[in-house]
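All protein chains but one are shown in place.
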Amino acid sequence: MSRFGSLPRRLVHLVIVLFGITLVTFFLLRLIPGDPALAILGSSYTHTRAVAIDNFLGLNKPIWTQYGLFMGRLFHGNLGFSFFYNEPATTVIAQHIAPTLFLVVYSAVLAALISFPIGFAAGLHRGGVLDQSSRIFFTLSFAMPAFWLGIILILLFSVHVHAFPISGFGSGFIGHLYYLFLPALTIALGFSTVLVRSLRSATIATLQAEFVDTARMKGIRWARVLWRHVFRNAILSVVAVYGVNLAYLISGTVLVENVFSLPGLGTLLVNSVSDRDYPVVQGVTLLFAVIIVGINLITDIVQAALDPRVGQEIGA
Amino acid sequence: MTGAGAPLLTVRDLRSYLATSQGVVRAVDGVSLTVHEAEVLGIVGESGCGKTVTCRTIMGLMPAGTLHASGEVIYHPHGERSILSARRAELEALRGAQLAMIFQDPMTALNPVRSIGDQLLEAVTSHARLSRAQARARAVGLLDRVGIPAPARRMRDYPFQFSGGMLQRALIAIALASSPRLLLADEPTTSLDVIIQDQILSLLLELQQDTGMSMILVSHDLAVITEVCDRIVVMYAGQVVEEGTVADIISAPRHPYTQALLDALPQAGQRGQLRSIRGSPPSLIDVPDGCRFAPRCRYVTDDCRSWETKLIETGEPEHTARCWRQHEIERAQAWQQGSGSA
Partner (left out) sequence: MTAAWAASPSELLMQAATKAAGRRRSPVRRRLTLIAGLVLLGIAILAVVLAPVLVSQSPTTIDAVHPLAPPLTSGHLLGTDQYGRDILARILYGGRIDLAIAFGATSVTLVGGTFIGLVAGYLGGRVDNILMRLVDLFFAFPFLVLIIAIVAMLGPSIFNMFIAIWITSWVSYARIMRAQTVVAKKQQYVLAARALGYGPLRVMFRHILPNTASAVIIFSMVDAVGNIILAASLGFLGLGAQPPSPEWGAMISDGQNYILSSWWLATMPGLAVVFVGVAFSLIGDGLADLLRAGER
């Protein structure tokens, strides 16, 4: 759903969503059945620590005061205290952001590089060899869980053929590019299925548009018509799809980081879950949500830049 | 207006069959016509008669894959070879510079995400090497020539900021950007309201007379055609059923379909019901034998349904009609008028 309407309205909408996110994240912790302190501390339960946690969570106070406490701390950048790492949650999280961000951007770029040419060509030569084979390929890859695909890629390219490293983040920009190639490819392949399909049908639809005929009528080269009219218009509907699915892609990083042993947010999340480090779980969830809101905003901006009609109040 | 010159475009036995999931649609089934220099030829017929497919096949703008075409389309200045099977590079050289086309719905005929100026400049520079300043000047000049106010400012606007009439003017500007010798106008006024229709038609006529280019004007509205054209081709169910000068066709239509079309035109001061043609056109997939107009013709006889139709001379110069009973009918009508019934 793209957002029609002026910028102020969009920003207000954004703020509302952000508030809602904090609400949901806040309530997550309240889902824990039984005594949260017991669940959090587990075997390191002592009475003092339990009291500290109770005070921290403010469980004896009314629910809205708790929320107020939570929001107050949030605005001060305090996401709570990690019981496992013995450091503020914010610090822990900050240490794990870099690999995830790099991976996300890398996957997004790779996905575009893979899917745009294939999707466009498939749409142009509908029913052709590329179209049919890419359809089969992507139907298969869509059904593959990201983590399994990652394992297979490791099997093929790291174990049998020592082309890429099995795990780790590497150092330096080129090092990152090298180490993260397989994980990014894993995510990109899953992501590409939707993109290829979307671009393919958008291309087919655009080819039938009358303005393409007008362009051909001018006598300009077909290649130019393809690029400046067909692709330029087909890509519009893909941008929206891209934005929505990028959100799913982030889910994918959680699994892929695990498979490739990358020290990113995903690994942190999973470890914190098994360590019962609830403040960190809460913090990472919140951060992920904020990232997605940011991505959606960027998608909207890109859409508006490409399509001058979007800014108008056409009416949803 | 007449005083047509040498033949510019000759179409011989054009057939365009479309392969669809319902079967083969014989959209154009043996159409021949000629457009001369500085002439305006009108093609008239109801929806589905094949007039649009004819034009698009001439320009080579039919959707690939579905179309199977045969016959010849000869653009004389280019040589006597049919351009129907010309290679892409050849067609690209012809389009814009020699042959141009404007389409029915101006709202969809322009790229919605690029400015009018951009699209016009694209046309202006497609066949000429111009500097940016020259190209822009020419573009603005074209917009002005087609009657768009404040042309320089409007270059930056997008199609959604234009009204239907303005868009059609812009499309005309685009079509004329490289000074083509033949313009195909497919129902250029159908989706516009009546007042604008008039303006656009006058504009087209004006431009045609100024530049001396030829035009093929397609419409289902006989009134529009008779206003603007020199010669008329009447199409029905994928075939040409009558052909002649405007004067001849209006005064002495020979094919029952043409007669019915003329009858159906509302007259000024007419009261009472409009006369329409009962029935509907035949399927183009299972084409009936014999005359395709037979089910709706008021003069039909049994033989009409088995007669292998062809265009027959009416007696007037360059006036033919696809009806084997045309002379009989003419005599009967003359007799009726003579005996005082009106």
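So that you can tell them apart, the chains are marked A and B in the order they are listed, and the count of residues begins at 1 in each.
Note that a residue touches a chain if its C-beta (ideal position, glycine included) is under 8 Å from a C-beta of that chain, and two chains touch if they have at least 3 such contacts.
Computed from a predicted model, the values in this text were never measured in an experiment.
The missing chain, though absent from the display, is touched by one residue of A:T186, A:S237 or A:N258; that residue is A:N258. The omitted chain makes contact with just one of the residues A:V159, A:L177, A:A205 or A:I301: A:V159.
The omitted chain makes contact with chain A at the following residues, 1, 16-17, 20-21, 24, 28-29, 31-33, 139-140, 142-148, 151-152, 154-155, 159, 244, 247-248, 250-252, 254-255, 258-259, 269-270, 273-274, 278, 281-282, 284-285, 288-289, 292-293, 296. Listed here are the chain B residues that touch the chain not shown: 13, 15, 17-24, 26, 29-30, 65-66, 68-71.
One rule holds for everything that comes next: only the chains that are shown with their structure count from here on.
Put simply, the C-alpha centre of chain A and that of chain B have 54 angstrom between them.
Residue ranges of chain B in contact with chain A, taken from their complex: 56, 59, 61, 63, 88, 91-97, 100-101, 103, 105, 108-114, 119, 122-123, 126-127, 158, 160, 171, 174-175, 177-178.
Touching chain B in their complex are the following residues of chain A: 207-211, 213-222, 228-229, 232-233, 236, 306-309, 312.
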